[in-house]
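Data block below; observations after.
Heads up, one of the protein chains got dropped from this complex, but the rest are sitting where they should.
So, chain A:
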Amino acid sequence: MTNPMPAPEVEHSDPLDDTREKDESMPREASSIELKGLRKQFGKDTVALDGVDLTIDAGEFFTLLGPSGCGKTTLLRILAGLEEPDAGKLLIGGKDVTDIPPHRRSVNTVFQSYALFPHLSVRDNLAFGLRMRGESSAERERKVAQVADFIQLGSLVERRVDQLSGGQRQRIALARALVCEPNVLLLDEPLSALDAGLRGQLQVELQRIQKRLGMTFVFVTHDQDEAMVMSDRIAVLDSGIIQQVGTPSEVYEHPVNAFVARFMGHDNLFAIQRSADNWVDTELGRLQLDPAQQRSEQQGWLLIRPETLELGGEVPAGYNRLEGTVKERLYRGSRIEYRLEVNGVTLMAVASNVGQRLHAVGDRVTVSFCPEDLVRVAA
């Protein structure tokens, strides 16, 4: 897909070029989004959205993250106008668009299945939105050429959709939405059908396109890694309720509850049996805690991130110290994952693979970690 030849004098065609701050060749106006008490129910007892309040800033890369059935796709479809909320208000760019049909919203969507029109050429697919909006053919021609150039697929415009690869279709679907210069771009798991390599590449590319255009992106995914790589902020949804909104590091390092913690990939969650100012009792034993983590409630969960654990070596003063046995070792190349058994409980640890001695299965190891890395999580 990439051209091995040195780039010709066309200097505006590389979306991967970070040196350019913002591309002004495609004029646009990013909009903020405000959701107020959105509710949506399907049938008698399927609550898709249970009172969602959310503000998405203009020009933000915002991700709706959650398991299937959490309501993230319903929320996106409401933003697009393809679904009507039962209650609540939706404001885009400060204007109430709750009752505006999809074809009158300056919002465009990249669909999960791409939804390209198979009976039209790539060019006609790209021009579709402009045509429906009644733009002149000269204007369409110019914009289509520009967007095809922008996503580096100018050579494909004469093709039929069924002659494209999955990655190419994905880019055409993106371009078909971008060419309309929407105030908000919605992306419904657009990368889920691609293989891992291409997916990683497009994650980076999408993020850079968003930064370059300064457009508001609302991205839906169930993949927390994808969400963390791309987003400015993430909203984690479950059962139609927003559990947490925050930057990737906030959501990953300080999940507000056990659901968010588990969904962000944390395995080391231990029920708190008793707690005081600077310690908690769990199945692992009594652990020192940063007083800043003090909570009014007694119960909840203690989160220990596997990468904060130190295996073997000296235990610095003030650190927590546990003794465990290596039960399993997974070699991941850049890092090594250990499944330890501590006081009859499983504890996961991750060590970067840098010159240190590998611990073998069956080894007794000392586990140490700083009290400040422990996080209390609500139930």
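One rule holds for everything that comes next: a residue touches a chain if its C-beta (ideal position, glycine included) is under 8 Å from a C-beta of that chain, and two chains touch if they have at least 3 such contacts; residues count from 1.
Operating definition for what follows: contacts and distances are computed from a predicted model.
Of the candidates "Ferredoxin-NADP reductase", "Blue (type 1) copper domain-containing protein", "Spermidine/putrescine transport system permease protein" or "TonB-linked outer membrane protein, SusC/RagA family", the chain left out of this view carries the UniProt protein name "Spermidine/putrescine transport system permease protein". Of the listed residues A:Lys40, A:Lys72, A:Lys143 or A:Arg176, the one in contact with the hidden chain in the full complex is A:Arg176. Among A:Leu120, A:Val256, A:Val315 or A:Ala378, only A:Leu120 touches the chain left out of the display. Annotation: of A:Leu54, A:Leu82 or A:Ala193, A:Leu82 touches the absent chain (contact as defined above). Only one of A:Ser31, A:Asn108, A:Gln152 or A:Ser275 touches the chain withheld from this view, namely A:Asn108. Residues 80-82, 101-104, 107-109, 111-113, 115-121, 128-129, 132-133, 160, 162, 176-177, 180 of chain A touch the missing chain (whole complex, contact as defined above).
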